[in-house]
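Quick one: structure below, then a few questions.
As you look at this complex, bear in mind that one protein chain is not there, while each of the others sits in place.
Let's turn to chain A:
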Amino acid sequence: MTGTQNLPSSPTQSRSKKTLLVTDPPKFDLESYIQNYQGRTRFERLLQIGLCSTFLGVDALRLAVKEAKQGKDTKRYIQAQGHLQTIGPNEPESRRDQAWIEATDKKNQAETTRLQTELNGYKHNLIKESIRMGNEDLGKQYQAMGDLPKASEAFSRMRQDISISKHIVDVSRHLIEVATEQRNWMTVTSNVQKIRGILSSSDEDKSILPYLQAAEALACFENGDYRNAALVFLGTDTGLGSTAATIISPNDVAIYGGLCALASMDRNELQKKVLENSSFRTYLELEPQIRRAIAFFVNSRYTACLNVLETYRADYLLDIYLQKHFEELYHLIRSKSIVQYFIPFSCVTVDSLNQAFAPPGKTVDKELAMMIQNNELNARINTIERLLEAVPSNPRTELQRGALQITDDYAREARRRIMHMNVSMADLEVKGKRGTGHNNMGLSDDLFGEPVGRELRSRGAGSTMLS
């Protein structure tokens, strides 16, 4: 199936040890996949596939080199070309086009200088609108060159010269794009909020909503907040189309949203919020397998659900965002399946669980123990008869125990408070040497009575504390 282990098939492995290797053929077609995207994310995605897939690696890197050559970012070109040289030295693209690099670098520099001079000119003349546009151009130039911090800086400077609300949208969109590439999700979320704050109910403003929702959801997702990510993804309005193609495609919305929902919602919620959600359905139609997986889960066919995910594992592992999260999501979904599977039973054999959920050749024993330990599964393992047994609940005993515990705690707390009141009435608090109380504790020969607070402050965590 998948090869997350050290298979010796890829020569790039030595170069980037941490890169995950995917040896299975993905289900998608590279050309049509990359058609979904625009801008710099295309290169990122191609490079990711190129590095991770042993199956599409060469193709993807070749496309990546082409992609890079159409742009201005020479660093990217060198990167992609370097990788291609290692794994596909026979490809015509694997030779380094030094002339192009030099020419592009020179051109870039000249263009940047020109834009900067222009901007300085505008600033000199104090023409607000021109300054704003100058900054925008400069930001775009930096972004294209791959200098993201400077791009972000230039775009931020646009904010000073904003005159209409559409400008705010522009600034924030630029910033969202740059921040997404930098994986700076804080900035993404804050800019989404900024745009939200000024949106009117006009149709034009509404059309940007799916974009915002998708960006926000992606930020949640990347932060590992699957539950919220699911909710935001599911709330994405229809009509994302290619408006967010520089960041995310409608297919991605379906996949991310579906997986997050599977990982964080119960069956009822999945039915109501996912399958019966009319706006999200338009997205789900793009990725029918996700719809199938969810439907299987809702119908309690957990093995089938996991099988679907397993089949598409290669695809998901090649996605730039999903790669990091897939294993965890998969684990969550499987744990949840086990929990759900177990609900109607008081006792299940471990072997049947193995059959249903364990990856081939492995057992779920350890995982079950972990889940019980983390309170995800309310059950106990019987290793003698190899059973998973439900914990008989006894609400009466629990209530009784709880009630007695509460009265006990209450009485203790009450007594402590009475005592503390009496302490203050008897003027018995522990005081420092400066204390004016007549029960001066600073008796020098009195080891116990000596206050240490002050020494502590000056000495820090010294070792001779109790001398």
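By definition in this document, a contact is a pair of C-beta atoms (placed from the backbone, for glycine too) under 8 Å apart; a residue touches a chain by one contact, two chains touch by 3 or more; residues count from 1.
Note that in this section contacts and distances are computed from a predicted model.
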| item | value |
| --- | --- |
| Options "Ubiquitin-like 1-activating enzyme E1A", "COP9 signalosome complex subunit", "Cell cycle checkpoint control protein" or "Phosphatidylinositol N-acetylglucosaminyltransferase Gpi2p subunit": UniProt name of the undisplayed chain | "COP9 signalosome complex subunit" |
| Full-complex contact with the absent chain, from A:Ala99, A:Leu126 or A:Ile384 | A:Ile384 |
| For chain A, residues in touch with the removed chain | 369, 372-373, 380-385, 387, 389, 391-392, 394, 397, 399-404, 406-426, 428-432, 434-435, 439, 441, 446-454, 456, 460-461, 465-466 |
